[in-house]
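Complex shown without one protein chain; remaining protein chains in place.
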Amino acid sequence: MNAAPLSSRRPLACWLAFAWLALLAGAGLLAPWLPLPYAAATPDLLHVAAPPSWAGTGHYLGTDPLGRDVLAGLLAGARRLLLLSLPATALATTVGALAGAAAGFWGNRHLRLPLAAVAAALAVAWWGLALPGPVVLYIILALAGLLSLLQWRGPRAAAPWLMITLPLDSLVLGLTTLLGSVPRLILLVAVLAGPPLTQPQLLGVFTVVAWPETARLVRAQMLRVRAQPFIEAARASGLPTGRIWWHHALPHACRPLLAYAPLSLAGLISLESALAFLGIGQGPDVVSWGGLLASVRQDPTVWWVAAGPGIALLVTLLALQKIANSARYSGSS
Amino acid sequence: MTGWLVARLGRALGAAWLIASLVFMVSRALPGGPEQQALPEAGDLSRPTASMVSAASQAASQQALRQRLGLNLPLFYVTRGPGPRGQWQWHGAANQYHAWVRSLLHGNWGYSYRNGQPVLALVRPALATTLPLASAAALLAAGLALLLALYLARTPGGWWQQLVWAGLSGLQVMPLFLLALGLLLLLANPDVLNLLPAAGQAPPDSTAGQLAGYWLARAALPLLSLVLAVLPELTLPLAAALRHETQAGYATTARAKGLTAAQVLRRHALPNALLPLLTTFTDLLPTLAAGVVVVEVLFALPGTGRLLAEAAAAHDYPLVVAGVLLTAGARLLALVLADVLYLLLDPRLRPTA
Partner (left out) sequence: MKYFWLGSLFALLGGACSSPPAKLTSAPVRIRWVRDPETLDPLALPNQSAVDASNLLHLSLLQVDYEKNAYAPALAAGWPQLSYQGDSLTLVHYELRSAAAWDDGHPVLASDIDFTLKLMHCPGLPNENSREQYGFIRQVRIDAANPRRFTLVCRSRSAETAAISGDFPVLPEASLDPAHTLRRLPLATLQDWPATRPPDPAVAAVVQRYQRANLARQPSHLPGCGPYRLASWQPNHEVRFERKAHWWADKLPAPPLVLQARPHALVYEILPDDAAAALALRRHDIDVYPQVPARIFKQLQAAPTAKEDFVFYTKQSYDILMVGFNTQRATLRDRRTRLALSRLLDPVGLLAATQLGQGARTVGLLPPGNQFYNDSLPLPTYAPAQAMTLLQQAGWHRGADGHWRQAGSAAPLAVALRYRAEDATFATVGLQFQAAAAQVGIAVTLLPGESTVISSYLQAGDFDMYVRLIKGSPLGLNFATILHSQAIGAGNFTRFGRPDTDRLLEAIATEGNLPRKRRLLRRFQALLQEEMPLLPLFFLPYRLAASRQLQHVVASRLKPGYTAAALAWPATPAPAH
């Protein structure tokens, strides 16, 4: 039974979810300009770990064990969510989906690349690692150029020995295994042991840590979709492989992501809180929801510090799940 | 089929060795080393000193320590000189990597830097604590996830279903240490409820049943924390997949033929929705490994999570590399198992080409 996708029949909960996400986005974008009694990163030394009080000190949601105001921290955390965690989740999901779908579709035997590409890659690696022997470098580059010239006479008529098969499945699986076998925290400690990272670098690190899970999920789903009759029919009708993959197989393989993506956002935030807990990545002057939750460890009785970001995270997650559900039921059949 | 399996296992072992080698080299290339923890802290006034500790004498002590631990050898067969365009140098067999591989092939997993004990002797009792905990948590969570997902997939929802859904989302959102801390403060607190039994050991003359009882009592709260932390990740995607399956054509046909909604869910929708669950289940290992560290620190359990975390902090490389080798090996075996199960569950996935 498929309900007609009329916007007037969307339930109230869906509108509430939209409203919350809009409020979050607004608060995050306007956070630096909102008139708050306390700044997010300034500690109030006289009221450390103070409970919420509506009169007097002006800490409406209390302070955390470092003295930071929780309300200001919530708004600053919303901004960080908008600018870092959401893009990281989106990027990780995209990268994971593409890698997993490609690995599942082409497997180990069906992706063939021209030899010149490998030669060029080898030359770049040689130069990058500064291996001895510049003469060899130029010989390889020349060889790569010659091969690509030979290729150009006719892509379809290229001889089989000029193409190599890229074992894409093993590569992607190997990468995901590597990233999944090393305990996440050891990996992050190693990466973040150096100088502190800028926003784009942090985004990159989070993406690298979070993409394997979505990749494996999408790959497993693609293995099932690949065997479906409609893919066979598309091949039989003469569509190019790339078009089949992009237009027909990929949307079906990404279906489990709708349920999984909000959870991976929550996972990324708890990773952030583990990092804040270890003190790696960025200092305490960069306030985030994960960092506020991590500060509860210093004084376990500060329930208000856990309640504020916790409830905000919970409502955000529920809102995202609601929207994902309604997108599924109104968009697909 | 068996040929494919043997090839898969061989690849898995090779991958594990590669991962361990990578961690071997990266850990030794990081700044800082075991000498920071073993030698007295610089700039400390608590021990009155008679002679000046100059940079030269400190460097001499560090050098002596590195020589005793074998860290003064070059790292690999070839190393690059310092600087942006350093020269590559060949070292032959006198390097740390070669020594490690040779001792590994002889069955010697190395000795811990902090106390000189063989690494396996340190890891074995810790595994005896962690493995039962982690596997019990995984099995319990999987079973509960199946039951809860079947409950959540029933289409006429109701308030209870929404509440359970919101509760699971709340659990997903909460970091594990907050959850464990909350449980500790609720259930092991003399002010609220005092259910956690004493720290300490069972008397040495206990029977197997009594030992199991002590273990269960001590492991109850950690187990509960781990299960609650892992449950949402398993349940929510499975519930969504089940809901999707109940919309398919074959489900309608089955209902038309007279099966109840629950029967349709259990017999027809569940096998089709199990595949993503299998993926998430094999991905459970890293999540559990990370969660076990937090739980062991909070509840003071002497397990592998705590052992490896402390070894990583103290730069005790042999222990870290052995731990990563074990974790990587376990993960890869789980992947092979998952692949075998995929093939058993869905005949369309059998390798044909």
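We call the chains A and B, going by the order they appear; numbering starts again at 1 in every chain.
Heads up, the rule we're going with is that a contact is a pair of C-beta atoms (placed from the backbone, for glycine too) under 8 Å apart; a residue touches a chain by one contact, two chains touch by 3 or more.
Just so we're clear, the structure is a prediction, and the values are computed from it rather than from any experiment.
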item: From A:16, A:48 or A:227, residue that would touch the chain that is not displayed; value: A:48
item: Contacts of subunit A with the absent chain, listed as residue ranges; value: 39, 41-43, 45-46, 48-49, 65-68, 189, 193, 196, 278-280, 283-285, 295, 297-301
item: Footprint left on subunit B by the chain that the document does not show; value: 31-33, 35-55, 57-58, 61, 63-65, 67-68, 114-117, 122, 125-126, 181, 184-185, 188-191, 193-201, 209-210, 213, 217, 297-302, 306-307, 310, 313, 315
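In the analysis below, only the chains that are shown with their structure count from here on.
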item: Euclidean distance of C-alpha centroids - subunit A vs subunit B, Å; value: 21
item: Subunit B - residues contacting subunit A, complex; value: 11, 15-16, 18-19, 22-23, 26-27, 30-31, 80, 85-88, 165-166, 169-170, 172-178, 181, 185, 232-233, 236-237, 239-241, 244, 247, 275-276, 278-280, 282-283, 285-286, 289-290, 293, 308-309, 312, 320, 324, 327-328, 331-332, 335, 342, 346, 348-349, 353
item: Complex interface listing, subunit A residues touching subunit B; value: 1-2, 107, 109, 130-132, 170, 173-174, 177-178, 180-186, 189-190, 193, 213, 216-217, 220-221, 223-224, 227, 255-256, 258-260, 263, 266-267, 269-270, 273-274, 277, 290, 293-294, 296-297, 300-301, 306, 310, 313-314, 317-318, 321, 325, 328, 333
